[in-house]
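Missing here is one protein chain; the remaining ones are kept as they sit in the complex.
Think of it as A and B in the order they're written, each chain with its own count starting at 1.
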Amino acid sequence: MSVAHTQPLTMAPPELLREVHFDDEMETKISELLKRYPTKQAALLPVLWLCQEKWGWLSSGVLKAIADRLDLSPAFVEGVTTFYTMYHTEPTGKYLVQVCTTLSCQLCGASGLVEHLKERFGIDFGETTPDGRFTLLGVQCLGACGEGPVVQINNDYYTRLTVETLDQILDELPE
Amino acid sequence: MEPILLKAEHEKNSRALTTYLNRGGYSALKKALIMNPEDIREEVKKSGLRGRGGAGFPTGVKWGFVPQDSPKPKYLICNADESEPGTFKDRKLIHTDPHMLIEGIIISSYAINAYTAYIYIRGEFYEEAQILEKAIAEAYKKHYLGKNILKTGYDLDVYVHRGAGAYICGEETALMESIEGKRGQPRVKPPFPAVVGLFGCPTVINNVETLACVPHIIERGADWFASIGRPRNTGPKLFCVSGHVNRPGVYELPLGVTYREIIEEHCGGVRDGKKLKGFIPGGSSAPVLPASAIDIKADFDSVAEAGSMFGSGALIVLDETTDMVWLLENLLTFYTHESCGQCTPCREGGHWALEIVRRIRRGYGRPEDLETLERISRFASQGMTLCPLGDAFCGPITGVLKHFRGEFEAAIAKAKPLPKKKLPVLPVRSGRGTFGM
Partner (left out) sequence: MVSVTIDGHEVQVPEGTNVLEAAKKAGITIPHYCYHPGLRVVGQCRVCLVEIEGMPKLATACSTQVRDGMNILTHSERVDEARGAVLEFLLANHPLDCPVCDQAGECYLQDYAFDFGLDTTHMVDEKRRYPERERRMLGPHIVQNQNRCIHCTRCIRFTQEISETHDLTMKARGNHQYIDTFNGEPYENPWSACAADVCPVGALTVKEFRFRARVWRLDDTPSVCPGCSIGCNITIGHRNGIVYRFVPRENAEINGWWMCDYGRFLSEQLNGREIEKPLIRSGDRLAAAPWPDALNELAKIIGDGNGVRVIASANLSNEALYLAKKLFVEKLGAEVLVPSETGPERAIKNGHRDWIRSRDPHPNTDGARLLGLNTGDTSALQDFLITSAGPVVILDATAHPLLASEEIVQAIKNQPVIAIAGKHTPVTRAARIVLPAASWLETEGTYTSSTGRVQRAERGAHPKDEAKPSWEILALMARLFGMEGGPFTRPQQIFEELAAEVPAFAGITYRRLANEPGVPVLEEVAHVG
């Protein structure tokens, strides 16, 4: 696949997320999620996803609001959030470029992609380009080993990549 | 062998309910719902179906552990966390035939008297989660799910629960913790999930592929299923082939096919005409086997006899250029990153082993390092750890040291003495959601 089909993420500014209240729309969604489980706590991961989709990242204000809503302690919520690598407690770029660095993708040339991306963006893993467009992450196995090398941009998988096809995709990504 | 699980692989619009129904979909469900749950359990037991997630435990036996007299609700969990490096069959199944999985979930839930089922899918599988959500919605609409399914009086709700980036959540007790909204840390066993599982209730956790087999067993009978493969290793199996082969991908083959057939016939041989150096037969935690093992049969028992593990059936092919020190570093990086951190041998031992291998690769190996690696792998496996992740990172160590020890010795022979100045400290993971390697 060489056609970029990924939409950019929008990051809510930190000052907006210092103190968070769920509006009616969020409340409705949270109530729907709560119906799926016998405990409120069980809705934590889905609610974290919901909030990250809405605001782009999970500030401590967001975590506090979630804790209050689900009757959990904020420390517990933060402990859970930081256990999982896909929750972001700091704003990221518009595009999260996540390169699989595990064995099968590496056997198929992922390290070449890594070097290329680091050079293209001028940043290392875990960093964001100065224009805030790209955050480069080295991630572990994405579960698409037969189609390596794989790069996940935001939610989308791009497979069997070469430096050329990856460049093309990155160039095509909307503003 | 006729394709069973991947029957729809090349069919257009194969995910839609209509095409599934055209293929005879949901007829097994109709048959099952007029059967006694106990008879379904018996049929699955008779089929010899063994769990496709990696451990190979007989599915019917697992279902039998659920105390049917328990007054508590019972849960079925479909494990779609698919995160063992080299494994990508469940993703393929979901992409190809999500309704087959859902039908399997309904029949299995009915068999254990569960009224709620969760599909735990890894967070990275966003598209796959959406495919499942869509298929579930279709199934509700046609009364394959919900209240009074097909007017039989049986109720079942199925929910998709997304993980968020943690290999360990593929371990069944960590998975349950994760559904319960906690850090994905494995629980102490016993009690076993069948008795005290999700929300403290009896729970069965089955892999995607395992559940996808169930409608076929009901539809065509246990004897038919058991006739595929070899005794004790029955049924079709999805083999995931990756690495240095010409045609990587998912192949549906009977258990007991040889690795030579898989690599040479189905996958078109080693890439670029290179020679085979070795292969990892069952996901990256399985000890690597040398090229000379190519004629062993790909099934649970044969691979175990050869000193490795059949696991999830994920075959990673390594050509002659593969640097085994590099390979071990790569895999230990993975397992160290994925250690939940709660128990000592895995948390400390895994990282220590990685540091040693990194040092060897940087040219500062010491002769005693190999002994230390062996010592770590001995004391971080075999019940020393709380969950099998200890065994998972020790498998690669024992495999490479058994079959490719020479490469390590050569690297150490060329090594410089440890510098007086300290080696730079490796970056500490910040605890934020991102990871810089």
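Here is the rule we go by: contacts are C-beta pairs under 8 Å (C-beta built on N, C-alpha and C of every residue); 3 or more make two chains touch, one makes a residue touch a chain.
This structure is a prediction, so every number in the text was calculated from the model and none was measured.
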item	value
Neighbouring displayed chains - absent chain, whole complex	A, B
Selected from B:S14, B:T203 or B:T385 as touching the chain missing from the view	B:T385
Candidate in contact with the missing chain, chosen from B:F279, B:F310 or B:W352	B:W352
Residue of B:A166, B:I179, B:L253 or B:A411 in touch with the missing chain, whole complex considered	B:A166
Contact set of subunit A toward the excluded chain (per top definition)	60, 63-64, 72-79, 82-83
For subunit B, residues in touch with the removed chain	166, 183, 188, 336-345, 347-352, 355-356, 359, 366, 368, 371-372, 375, 378-380, 382-386, 418, 422-423, 425-426, 428-431
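Basically, only the chains that are shown with their structure count from here on.
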item	value
Chain centre separation (subunit A, subunit B; CA means) in Å	24
Residue numbers on subunit A that touch subunit B, as the complex places them	36-39, 41-46, 48-49, 58, 70, 72, 79-90, 92, 101-104, 106-108, 124-127, 135, 137-148, 152, 155-157
Interface residues, subunit B side, partner subunit A - complex	73, 82-88, 90-91, 122-127, 157, 159, 161-167, 178-184, 199, 240-244, 248-250, 284, 314, 316, 318, 322, 327, 330-331, 333-334, 337-338, 340, 430-437
